[in-house]
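Other chains dropped; remaining ones untouched in position.
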């Protein structure tokens, strides 16, 4: 169950995972971008985890807002406004809730996806993190039992790896055109890891 | 003071400051100019910094934002989402090349034109041949 506490655990764990994955994500981004996605994400979620620990929220929505604002001032790259938008949409969807039920959980993910699309104008298949958030949202619309949360981890991981063959149409990788094929999208990988940690803390 | 202010959103603080220096030479103190560029000392952009710089523009001016890359655009739009409607309505993100668009806009703004005419001038910088035959 996603509660104010499990959400804080999720953010702390995700921040740790990103610290470990920093070089991996930088290398992925170096293939088709500017090589900073790991640095951006590790720095952003370190700040988010710290600010959340310093000023614990009383509801999930409030916690999401703290994370969103922390990311805004600490990421620097495209992933900053994108992940900030995700957590701000969560904040609106989960406002005032100390625990989030399956229906609201799905509504939050749907709102985040909508926010990502408004922010980045990417379509599904453009080799961006949308390629992960979109199928995750679809899976959630199909199976809304908390016990099947594990399904979204599988969906996300598969979708992130499937970006490898795609040609980037948005973001820096789009400059590469066809040469972007053959490398996974770094933001899709960091999104898949987000779902791993979110589900792990929630189950 | 002109009807239009100009804000530069670039991934590099040096580009932002240098461009403001270049524009300053063209417009003196007639046009309000702000650089909202860089992510601290690093390459990047920062929505909260962009928001501050937009809010630093005189409230009786329209604010034209020029940006370099897509992630600068996203952070500018993020900044707009964080601002009150009254300010946001005065802000226009311009679809023009950063340096060439800002130069054309600055000169036009100095002539005290309204924002729509300044934007048109900036957007014309887009297709323009820079090398005369």
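Note that the chains take the letters A and B in the order they are written out, and that residue 1 is the start of every chain.
What we mean here is this: a residue touches a chain if its C-beta (ideal position, glycine included) is under 8 Å from a C-beta of that chain, and two chains touch if they have at least 3 such contacts.
Being a predicted model, the structure only gives us computed values, none of them experimental.
Whole-complex chain count, expressed with the shown labels: A x2, B x2.
Quick note on the criterion: only the chains that are shown with their structure count from here on.
Note on chain placement: the centre of chain A and the centre of chain B lie 30 Å apart, centres being C-alpha means. On the side of chain B, the complex with chain A involves touching residues 39-40, 42-48, 69-71, 74-75, 77-78, 82.
Interface of chain A with chain B (complex): residues 34, 36, 40, 72-73, 75-78, 80-82, 84-85, 119-120, 170-172.
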